[in-house]
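Structure first, then comments.
Removed from the display is one protein chain of the complex; every other protein chain stays in position.
Letters A and B mark the chains as written, and numbering starts fresh at 1 in each.
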Amino acid sequence: MSGRINYVSWGLAALGIILLLLAPLRIADSPYIMHLAITAFFYAILASSWSLLAGYGGQFSFGHMAFMAIGAYTAALYGTYVRISTVATELCREIPFFGRWLVILNPIGVTQDGQTCLDLAKPTMPPGTVIVQPSIWWGVLFGIIMGGLFGILIGALVLRLRSTYLALFTIAFSEILRAVISAELNITRGQSGLELPPLFPNGVTFFGYTFSSTSKIPPYYVMLLFFLFTMAFMAWLIAGRFGLFIRSIREDEEAAAALGVHVVRYKVLLFTITAMIAASAGAIQAHYIGIITPNILLILQMSLVISMAVIGGLESIVAAAIGAIIIEFALELLRVSFDIGPFTVDMTTWRLVFFGLLLMLTLRFFRNGLIHPIILYFTRRGVADETVAKRNVKSEM
Amino acid sequence: MTRSKSMRWLVTLLAILMLALALAACGAPAAQETVGEEAPAATEASAAEAATEEAPAEEASTEEAPAEEAAAPEGDVIKIGALAPLSAPGAVVGGEAMVDAMRIAEDELNANGGILGRPVEVVIADSEGLPERGTAAMEKLINQDNVVAIGGGYHSSVGVAAKEVAHDNGIPVVFAETWNDTITSSMLPEIFRIAPLNSEVSAVDVRFLTSLPYPIEKVVILTENTDYGIPAAESTTSGLAEAGIDATTFTVDIGTQDYAGIIERVRAENPDFIMVLATGEASYNFEQQAAEAGIGPQDVPMLCNQVSLESQAFWTNVPDGNDCFVRRVGLPVDLYNDVATSFAERYSERTGKQAPESYALEAYDSIMIIAQAIEEAGTTDPAAIIDALENITYVGALGEITFPVNSSNPPDVAGKDPKWWHQFPNPAITIVQYQEEGQDSNDSPVVFPEEYKTGDIVWVGRTE
Partner (left out) sequence: MDNAAILGWTLLWLVVWGAIGGIVTPRIYARKDLDISDAPLGGAIIGAAFGPFGLIPLWIVTPGFSMRWLVAAGMVILGIIAFAFSKAYPTNLCVTDGSYVTSQLANGLVIGIIYSLMALGLTLIFSILGVVSFAHGEFYMIGGYVVYVMSTSVFAQDMSPLVWLLGAAVVTFVLGAIFEVFFLRVMGTGKIERPVEYAILVTFGLSFFLQYLAQAIMGASPVKATRFWDFPVMALPSAENPWFLKTTKGSLTLFEVIRIPNARFTSAILAVILLLALMWFLYRTWQGRGLRAVSQDRQAASVAGINPNNMNTLAFAMGAMLAGLSGASLVQVFSWLPQVGVPAAARSFVIIVLGGMGSLPGAFLGGLIVGVVETMGTGCVPDPSRAAAYMPAYGMIILTLTLLLKPTGLFGREL
């Protein structure tokens, strides 16, 4: 694991990163492919952080999408209800804020012609009043913090729970969150979804090029860079003491504790870190998509992330990420129908049937996933790594 | 393991937070507006709108795709996009019916020599009933398949989100079955709708209830917590309140199966009339379980959900649903025009269903009206199609469709609410009643409104 620098793997990684960075040169004129790529990065972040949680840490949580949703909803609620005004509205809840007023709008629910307190206040406000929707990046930040807080909470609550119990608890957490978001529609607008401004509402200028707010190129790079950043961060974590400790906790909690690993601290930290990663991905993606609904919390969506990680390779964040990217593209591009003789096969439904089958078969016959062995083949060719040897010994037992 | 090591992690986390904070601090405000002197009541520009104003996206993108089309040789396929929910959690039944209807439209167009002499292809995209997927599907239709216009559309939440994508790309959309008022009231130049407005549908329900010669003091509404159900229940409640009728709304999650607890509550309210605004299997489950518990359509007058029009599914799922009232969009069968009749025939042939559902009629019309608009525009340029749509007079399965409130007659000039923008003003909405077990909804008498009436009401409620 340690010490041996493998030039092949570094080379491949660098090549991959350069390809991803340069890809927009080829695909920028197809916003649909760009959209798929952005969504694929989003899923790659989720799948790889889940593989850190489940594959490395052994915590099979089904609540990863819940953390994602917490990030997204925090950003959305912030964007919907927080304004800064130069003049007090006298109608809304407001607090002085560096010489201005931080205005909290009142929720108006899903009624079609409701007016917020700000709408009502506007006619009475003096001319020249400036009302600002503060930067969305604050919302993303609050989303990350909120995700982290919930990560600490859930991480602390599940300390005693293992495997099945943990899975059930996290499902319950996710379902309760979904029920709350769907039912409290006065605030969350329920199934109608909360709308969010785009990542760069006023467009963005970069190296002399100006991109409009609807251009796919800035979100592509935001998501890609964030993806690369989280991958690097997680790889750094895994390579260090943290990775060693969480793996020791996975293998044997008591033994790890006996050897001096602070099990409680590291488990909670693991939940917190992965929750924050998921939350930030959620917040960015929500801004990119522009709308967020509680349906992202359906078990189905969680199962998609899990399947991506499993098919890619559970015990490698890189494999999980590549798996996610490939599967996102495959599932999207398989939406075709074709004719076999007199029958029309609509792949829109069948693709998911095959996907489920693939998941089962991968688990059964390729325990390390489909991508991970390929990576290993390229990076460890000829290297009699001790872990490989260990694994062989284990399977012979 | 030492404390200092774990401190390192905390420091790292903090550092990341600080980094993000710095980023946030640098970020420009998302949207800004100034309360001006002339227009102090200016509506708050949402960030999305503000952005599109700055970028002349409409003109720019309208040139790109069609420029290729125009240069292309004769015989090049004209692609019309279509949104429909074809996977869960979307309403797959509705989506599949719409796809069938749109395929019929495609076949018919091609059989009649295509549009502008060129073959037509209807490209279907699956919205999955999810706004985020709907926008992706829209994106794909416009940018990958290079469609010139888009029809279909079922879920309101999808429509609300997808309309922005169409607007950004300047591609016209004729929504077929999305009732939410905001779709038209945001007055986007590209968005047309041939489905009724949610608020208008509620108004019909209220008119129906108040026109009844029976005493109705208490109404119970069962609705779903979606962007169709909640606004519908709210506007119905306020309409009923104006008429002096008290209404209690029960909201359910769409996945709910067991309604026993709710049904006891509904019974305790002692309603004179029950309205089911929850769609899909939720409505079937409620109606049948209410019938089994003794407050079904045969015990208390009940407006069953519009999905009940699909007679076969209705009678399978609600065998005790006789005497149900059902709201129906589109002309009654005996007033079908030639277009509707011939479409209905082909639809039955293709699907084995006895008659087209209202969303099938709407889906068919949404494609055909686009075809006629392209024909009238004489080009596939989206801007020209939008122009043609604004001035169109199309006779289709729903009747004669026009969009009287448009850019030459905007709402403030016409004295209309913005929701009438690019909106088919008078889709026929009727109330039918199942009066025999196993009856087909098309054979059931229309009991409201007067001008379409074909039979008398069977009233199961109190008459005093």
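Some points to look at:
The working rule: contacts are C-beta pairs under 8 Å (C-beta built on N, C-alpha and C of every residue); 3 or more make two chains touch, one makes a residue touch a chain.
Fair warning: this is a prediction, and the values are worked out from it, not measured in the lab.
Shown chains touched by the undisplayed chain in the intact complex: A, B. Touch with the chain that is not drawn comes from one residue among B:G294, B:P410 or B:G438, which is B:G294.
Which of A:A255, A:L333, A:M360 or A:I374 touches the hidden chain is settled by the complete complex: it is A:M360.
Screening B:T135, B:S202, B:S235 or B:N285 for touch with the missing chain picks out B:N285.
If you put the hidden chain back, the residue from A:S49, A:S85, A:T116 or A:S182 that touches it is A:S182.
The chain that is not drawn here is touched, among residues A:F173, A:F227 or A:F245, by A:F173. The residue touching the chain not shown here, chosen from B:G255, B:G378, B:P410 or B:G455, is B:G255. Touching the omitted chain from chain B are residues 88-89, 92-93, 96, 225, 248-253, 255-258, 260-262, 264-265, 268, 280-281, 284-285, 288-289, 291-294, 313, 316-317, 319-320. Touching the omitted chain from chain A are residues 54, 58, 60, 157, 160-165, 167-169, 171-173, 175-176, 178-180, 182-183, 299, 303, 306-307, 310, 349-350, 352-353, 355-357, 359-360, 363-364, 367, 394-395, 397.
Just so it is clear, only the chains that are shown with their structure count from here on.
Averaging Cα coordinates per chain places chain A and chain B 31 Å apart.
Of all residues in chain A, only 30-33, 35-36, 39, 79, 84, 109-113, 118-119, 122-123, 125-138, 140-141, 144-145, 148, 179, 182-183, 185, 189-193, 195, 197-198, 201-203, 212-214, 233, 241-242, 245, 260-262, 265, 269, 272-273, 276, 289-293, 295-296, 298, 300, 332, 335, 346, 348-349, 352 touch chain B in the complex they form.
The residues of chain B lying in touch with chain A in their complex are 1, 5-6, 9, 13, 16-17, 20-21, 23-37, 40-44, 46-48, 50-52, 54-55, 57, 86-89, 125-126, 129-132, 135-136, 139-140, 142-144, 156-157, 160-161, 164, 168, 180-182, 185, 198-199, 225-227, 230-231, 234-235, 251, 253-254, 419.
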